[in-house]
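Below is the structure I would like to discuss, written out as structure tokens.
Let's look at chain A:
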Amino acid sequence: MMMDFILAKFNYWVYVVLIMIGFYGMMTKKNLMKKLIGMNIFQWSIILFYISIGSKKNATLPIIMDIHSHAPSAADYINPLPHVLMLTAIVVGVATTGIALTLLVLIYKRYGTIEEDEVIEALKK
Partner candidate 1 sequence: MITQHFPALIVVLPLMVSFIVFVVGIFRVRWCLPLVLTTLGLCVYFSVDMLYRVITEGSPIHYRLGGWEPPWGIEYVVDYLNGFVLVGISVISFFAGMYLKESIRDEALKSKMPQFYTLFLLQVTGLLGITVTGDVFNLYVLLEIASFSAYAIIAMGSRGADFAAFRYMIFGTMGACAYLLGVGYLYIATGSLNMGDLSMLLPKLYSSKTIIVGFVFLLSGIGIKMGMFPVHTWLPDSYSLAPPGVSVLLAPLFTKVGAYVLIRVMFTIFHPSFSTDIYPVTDTLSFIASIGVLFASVLALAQRDVRRMLCYLIVAEMGYIVFGVASANHYGLIGAIFHIVNDMFMMASLFIVAGVVFNETGTSDMDGFKGLHRKMPVTSFVLLIGAFSIVGVPPTCGFFSKWYLVLGMIEAGRYFSLTVLLISSLINAVLFFRLIEITYFEVKEEGAYKIGEKNTPFSFDNLSLYSLIPMVFYASMVILLGILSGTIVEHIIIYALPQAFKG
Partner candidate 2 sequence: METESPFLPVLTLIIPSFVSLLILFTGKRRPNLREFWTLAGSFAMFFSVWSMLDSVLKGRSLEYHLAFIYPDLSFSLKVDVFGMIFALLSSFLWMVVSVYSIGYMRGLNEQNQTRFFFCFAIAILGAAGVALSGNLITLYMFYEILTLSTYPLVSHKENREAIKAGRKYLVYLIGSSVFILLAMGITYHLAGTLDFVPGGLFDRGDNNGVLRFLFLLFVIGFGVKAGIMPIHEWLPSAMVAPTPVSALLHAVAVVKAGVFCVLRVILYVFGPEMVVNLGIWFFFAFFVSLTVIFANIIAINQDNLKRRLAFSTINNLAIIILGATLLTPDAMKGAYLHMFFHGFMKITLFMCAGAIYVKTHKELISEMEGIGRQMPITMAAFTVGALGLFGIPPVCGFISKWYLCMGAAKTEGIIFLLVFLLSALLDGVYFIPIIYSAFFKEVKGGRSIKGEADLSIVIPIVTTGVFSLLLTFFPDFFFRVYTLSDMAVKIVRGG
């Protein structure tokens, strides 16, 4: 029963597990790079969630090849909108990562470390 419940919505469970891993990384890791990785997992899990909600059983890509034979039915095609949205979100994610890496390089150059407590220590001086 429980198993069925989990399996039926397995895509949600995957995203929940991933998001928790990401959250854990962001909150607890002292190493800024690890924090960043956690953040990335956090972001990508949401993207997976979006992509999974667009899919349907026995459906195919929403590219209509043959419009003459029969009217296209929405049930035959997966919902393309979440995918399109996620293209934007991926770009956003990449940009965030880019800025984050730049900041990390900057922090490493200035303080010689990317450990959070050591940076704070260095800033206190």
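Behind the choice of candidates: all candidates are chains of the complex that A comes from, given by their letters.
Miscellaneous remarks
We take it that a contact is a pair of C-beta atoms (placed from the backbone, for glycine too) under 8 Å apart; a residue touches a chain by one contact, two chains touch by 3 or more; residues count from 1.
Just so it is clear, the model here is predicted, and its values are computed rather than measured.
For chain A, the touching candidate in this complex, among 1 or 2, is 1. Across the complex, candidate 1 is touched by residues 23, 26, 32, 35, 39, 42-43, 46, 49-50, 53, 82, 85, 88-89, 92, 95-96, 99-100, 102-104, 106-107, 110-111, 119-120, 123 of chain A.
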